[in-house]
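A protein chain is absent from this complex, but the other protein chains hold their places.
We call the chains A and B, going by the order they appear; numbering starts again at 1 in every chain.
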Amino acid sequence: MARYFVRRLFAAVVLVAVVSSAALLLTSVAPGDFASELFGSGVSAASIAAERARYGLDRPVASQYFDWIGRAARLDFGVSLVYHRPVAELVRQRAANTALLALAALLLATFLGLPAGIITGSRRRGLAVSAIRGASIVLLSLPSLITSLVLVLLAARTGWLPTGGMQSAGAWDGGMLAGLADLAWHLPLPVLAIALPLAAMIERVQSQSLGSVLKMPFALATLARGVPRSRLVWRDAWRPSVGPVAALYGFILGSLLSGSFVVEVVTSWPGLGRLMYDALRARDLFLVAGCAAAGSIFLAVGSLISDLIQAWADPRVRQRADERRAGAAA
Amino acid sequence: MRIAAAVALALIVLVALAAPALAPHDPGETYRAFLSAPPMRPHVVASTGAWRWPFVHPLKLVSRLEQRYEEDTSREVPLAFFSGGKLLRLSDERDGPWLPLGADREGRDALARLLFGARVSLGVAGLSTLAALLIGALAGGLAGFYGGLADEAIMRIAEFVLVLPAIYVVLALRAAMPLVLPSWAVFSLMAGIFGLVGWPWVARSVRSVVATERTRDYASAAVSLGAGPARVLFVHLLPASRGVIATQAILLLPSFILAEATLSYVGLGFPDTVPSWGSMLHEASNVNAIADSPWTLAPAAAIFLVTLAANMLVEETT
Partner (left out) sequence: MVTAAALAFAACWSGERRAAGKPPVKALVSSIRAEPRTFNRYAGRDSVLEIVASLTQAKLVRIDRRTQELEPWLAESWTTSADGLVYTIKLRQGITFSDGVPFTSADVVFAFKAIYDEKTGSALGESMRVGGQPLVVTAPDPATVVVRFPSPFGPGIRLLDNLAILPRHKLEAALKAGTLAKAWDVSTPPSEIVGLGPFVLASYQPGQRLVFERNPRYWRTDARGGRLPILDRLTLEIVPDQNAEILALESGQIDFTQTEMRPEDYATLKRAAEQKKVSLVDLGVGLDADTFWLNLRPNRPPVVQHLWLLRAELRRAISHAVDRTAFAETVFLGAAVPVFGPITPGNPRWYSPDLPRFEYDPAAARRLLAGLGLSDRDRDGVLRDRTGAPAGFTIVTQRGNTALERGAGFIAEELKKVGLSAEVAPLEVGALIDRIVRGDYDAVYYRFLTTDLDPALNIDLWISSGSAHVWNPSQVKPATDWERQIDDLMKRQVASLDLAQRKALFDQVQRIVADEQPMIQFAAPKITLATSTRVVGATPALLRPSILWNPDGLGVK
């Protein structure tokens, strides 16, 4: 098991390194830089040159890059040019916001999608089944960009929900509870935008997987013994059918970050995606690289979790991993 | 259902191809007097209650600053088929153009932009799909055919690309280019980037098919009859995977349309002057614009339709 983790860890480190260096290099070769942004406020050309020198932006790209790599290896990701704060600190704050959004969306999607999938997977016909199937194929075709725009339209027209942001100004003045309530008030819009297509995806996979489990000999035999179908579904068939859904979670965890990007931009959610977007536009080099690194860490952790879920749901996966390891050892 | 979805997709492509004839106006033409004008509904019943040949009431500016317009119900301008090389337009545009979907904030005909935008959006998505299919089929085919080290190497690369946070990669790649590029450059750049991000999906499914098919009798027979590896791969094995390739294509197309929309929405894709569904949605980044003129979301509806049709096609196939 330890060997397996070391391998995974190594792959994750490579991923993080490649993604963040690529981001850094790509951003630094792009035209215009952070210092030129300053000019909008009427600073003289000499002060801009000084500013550029202060951040080392006047040096060749390669030497900037190797400098950064050297420091990043010691977990020092530099200082944001815009915020004058350590990148690590900024990224940590924003990543927490994204994680909150992603987690809430994942929970909601699971609560909606899993039961719905079990219903459509266990029955063949019925109004509920066709309604769910119809809804799910529609939702599947409503990507987060569009869902969030439509939800923003609804919110703007009805005033039921805030159209963006994560917190109202001064929300925490009323104490902890008031602050949390305000947060909860801002959550539904972005969460729904992310969760709805995911729920549909989970429903589809769960439905198919349960359908195939129910066709297995053991299921047919149980039914033949006179066990009610509902009991079979909820007690026996559900757990073995979770495998494909668990595999899906790996994919979802990976795509959550990309999925939440556009939602964060549309609804001004102060998360990692929004941070990277703003950093890109401000040409805040180190912050861009830091965000990309954080994004890839997100992914690596996501796929690890999904592997663990899969192992829990289906003992065969664990076994296969063991065998692979044995093979590798030999 | 499946036929309906296929027909819908085909129709959308047809509409895109026929845009110059279907759109009442040039998508770049600006009507300064009609900034953010609302859609103009055709009427068939006159104020007197009598039936008429379809007509519209010309718009009357109520407040320029608030961009409010009203239908001038005292006047009726009939629509005309096949006039001026267009399918349907006003017989007389002296009182202003017919804007079936309203105008954007620059005063351009939104329907014309939607139709011409379909060409751009579908074009980018189609080209990217093609690129992804080509790279993916080739890589997957080689990996499945040769197995061993080649398989291992190609599939590791594919997995690596798959786990990359796609949108960040696209953003970073896009950011490395000058922000303002000629539209053809944006077009090919996007197609290239999307293709590079999308190929592993194809490669994975093609590889699994090829790897299975390779061991089948007909493949071994081909080899023993002296067919070279290239011939076996391209003539026998890849055609066997055309089913999965088609499925992947149908899945990739809408996701590339969406990718274009996302990039243009955040201002890193097509500039405003090129009508695409994404660059049209860019206007919707102002929430008040959405609330006051919901028709700016028309491209979102178009994207939804394409995605829905594609999903239904795949759903019914599997």
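Here is the rule we use: a contact is a pair of C-beta atoms (placed from the backbone, for glycine too) under 8 Å apart; a residue touches a chain by one contact, two chains touch by 3 or more.
Computed from a predicted structure; not experimentally measured.
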Chains in view touching the one left out: A, B
Residue touching the undisplayed chain, where the options are A:P143, A:P162 or A:P197: A:P162
Identified contact with the non-displayed chain, of B:H43, B:R105 or B:R231: B:R105
Of A:A12, A:L25, A:A72 or A:L90, the one touching the omitted chain in the full complex: A:L90
Absent chain, residues of chain B that touch it: 30, 32, 35, 63-68, 105-107, 179-180, 267, 271-273, 285-289, 291-292
Residue numbers in chain A that touch the chain omitted from display: 31-34, 36-48, 50, 82-85, 90, 93-94, 104, 107-108, 111, 156, 159, 162-165, 168-170, 173-174, 177-178, 181-182, 184-185, 187-188, 191-192, 268, 270, 275, 278, 281-283
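Here is the rule we go by: only the chains that are shown with their structure count from here on.
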CA centroid of chain A to CA centroid of chain B, Å: 25
Of all residues in chain A, those that touch chain B in their complex: 15, 18-19, 22-23, 26-27, 29-32, 137-138, 140-143, 145-146, 149-150, 152-153, 156-157, 163-164, 204, 254, 257-258, 261-262, 265-266, 273, 276-277, 280, 288, 291-292, 295-296, 298-300, 303
Chain A-touching residues of chain B, taken from the complex the two chains share: 160, 162-169, 171-173, 175-179, 254, 258, 261-262, 265-266, 281, 284-285, 287-288, 290-291, 294, 297, 300, 303-304, 307-308, 310-312, 315
